[in-house]
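Below you will find the structure I want to go over with you.
The other protein chains are all here in position, but one chain of the complex has been omitted.
Labels run A and B following the written order; every chain starts at residue 1.
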Amino acid sequence: MKKYTSVDDIQDLKEFLELAKKIKADPLANKKLGKDKTIGLLFFNPSLRTRLSTQKAAQNLGMECMVMNLNTEGWTLEFGDGEVMNGAASEHIKEAAQVVSQYCDIIAIRSFPTLKDKEKDEAETVISSFVKYASVPVISLEGATEHPLQALADALTIEEYKTKERPKVVLSWAPHPKALPQSVPNSFVKMMKKMDVDFIITHPKGYELNPSITEGVTIEHNQETAFQGADFIYAKNWSSYNDYGQITNQDPQWTIGKKQMELTNNAKFMHCLPVRRNVIVTDEILDSEASLVIPEANNRTFSAQAVITKLLTQ
Amino acid sequence: MKKYTSVDDIQDLKEFLELAKKIKADPLANKKLGKDKTIGLLFFNPSLRTRLSTQKAAQNLGMECMVMNLNTEGWTLEFGDGEVMNGAASEHIKEAAQVVSQYCDIIAIRSFPTLKDKEKDEAETVISSFVKYASVPVISLEGATEHPLQALADALTIEEYKTKERPKVVLSWAPHPKALPQSVPNSFVKMMKKMDVDFIITHPKGYELNPSITEGVTIEHNQETAFQGADFIYAKNWSSYNDYGQITNQDPQWTIGKKQMELTNNAKFMHCLPVRRNVIVTDEILDSEASLVIPEANNRTFSAQAVITKLLTQ
Partner (left out) sequence: MKKYTSVDDIQDLKEFLELAKKIKADPLANKKLGKDKTIGLLFFNPSLRTRLSTQKAAQNLGMECMVMNLNTEGWTLEFGDGEVMNGAASEHIKEAAQVVSQYCDIIAIRSFPTLKDKEKDEAETVISSFVKYASVPVISLEGATEHPLQALADALTIEEYKTKERPKVVLSWAPHPKALPQSVPNSFVKMMKKMDVDFIITHPKGYELNPSITEGVTIEHNQETAFQGADFIYAKNWSSYNDYGQITNQDPQWTIGKKQMELTNNAKFMHCLPVRRNVIVTDEILDSEASLVIPEANNRTFSAQAVITKLLTQ
């Protein structure tokens, strides 16, 4: 593996999950692997979980960590070829990626979508440009269309908590006051397609995800029908893909509560966090034993550590 | 000790100060104690001394340090129970505290008061919520009503520089152009009440601190009377507690200078820093041999290191 910017980069998920489980059982076992190596974490957007868990993962491997919050420092990059750079951008991605490669053994980047320019977002301009020009492996800390580290933690969590060989997993849209990216659900869908699960997506009409990603997955617009017999409910809000970046529905009936969870097979509740209580999910569910959100967040460390391990031993 | 968010958390001050002195004599003696452990420093407000000294303390113990400046990253938390989170807050403290606990062995937090909402400030909403929901020990890097790490450094400094068994210590209000918190004087008062000192507070009428904190302490509104025979002058500005958060007096007569210091028993001058020269204290005093502000700042490292040591060996 030479990069991890998409769930598509995983060649053998089983092996990957075995590695993550092994790491979780003894996180410091491989502390010499990253000795004298450095990971650069570049944030074009804020981050809490991703930053701390990736930093922790790197430390567990004995790596040094250099964190740059580029969002607050107004580092404007040019991505176009042949541009006359007499505007706001002071540096071209060609130099930026090559320069950071001089100081880091792995570059990890967070760069959110515009949610306005679909074409630009789908091109994953920032991350794919780093992949193109960097001379070291690149990790996505959430890009414009994917959040592959989250999806790996989610897969690990489902592996750990499933009580049958082929559990039913439901990805359910839930309301939210702000327009959010599709990166988490996109990566989750891709991940579920790689797992031995009975997977179904439920959302109000108008919230269809990119059809090339959901191809082959059952989409059910009736949330109650979707939840029947589910073993895992994965809640997430996202903005419209067709009416790009728009909020087309905020129906509070979709907030996940006792009423919905009672339809399931005593399902576990998952969410990538941060989660808006009583908007995405009720207190009752989030504070119940059904909720896996904290162990799921904990798994962020081990999934990141598995990715870094793979990249350092490729 | 399971947390250090108030001077009240100190059970045996003598033992604590002995530990701090031992650490200062050989700061790296215990470098294996924090091996493979991580402290998370979360700042909702700016910090220089506290951040660098706590980071240094952690490093002296061999810990990894993860710093988050949450103030510049607009991480808005919800603290209320049962709230429908459809406003600005994107994460509830319940999740935030539990999640950070997954990645850190100790969580240290700075969160200043509003100086507008007395009830909210006195509830120490941010820090007490972290204490409530985190699964690891919590340290205050200055809260709404206390700055216990500063007070411990102050106690250590007085211990080191006192020339008699029971020195006279005067906490003196001094003018300042901005409304400042009462956290430093509050913790200092609590600390002095635990020490074998002759302690007195002096301030203009209207600057009474929280009476439940100053209970039993002599308050003298005449600065000259208070300074008579003092061994330590601890200067600090604070805003009014009764007329909450207001500046009710900026009397330049209270600026500490030669005139006042001459009334003392060749007293040492202390201040937590940052200090406004020629407003809080004159250049003449601050640049004189009487000033302890730099060794006092140096003691921040060892007091933080004592606290972390206690929390890691509890």
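For the reader, a short list of remarks on this structure follows.
The criterion applied here is as follows: contacts are C-beta pairs under 8 Å (C-beta built on N, C-alpha and C of every residue); 3 or more make two chains touch, one makes a residue touch a chain.
Everything quoted here is computed from the prediction, not taken from an experiment.
Interface note: of A:M1, A:L33 or A:M66, the residue touching the hidden chain in the full complex is A:M66.
Within the set B:L33, B:I219, B:V279 or B:L312, the residue that contacts the chain not displayed is B:V279. Considering A:E78, A:D121 or A:D154, the position touching the chain not shown turns out to be A:E78 (whole complex). Touch with the chain omitted from the figure is made, among B:S53, B:T145 or B:N186, by B:S53. Mapped onto chain B, the footprint of the missing chain covers residues 28, 31, 46, 48-49, 51-53, 55-56, 59-60, 69, 71-72, 177, 273-279, 283, 286-287, 293-294, 297-298, 300-301.
Where chain A meets the missing chain, the touching residues are 36, 38, 40, 64, 66, 68-69, 72-75, 78, 81-87, 89-92, 94-96, 98-100, 102-104.
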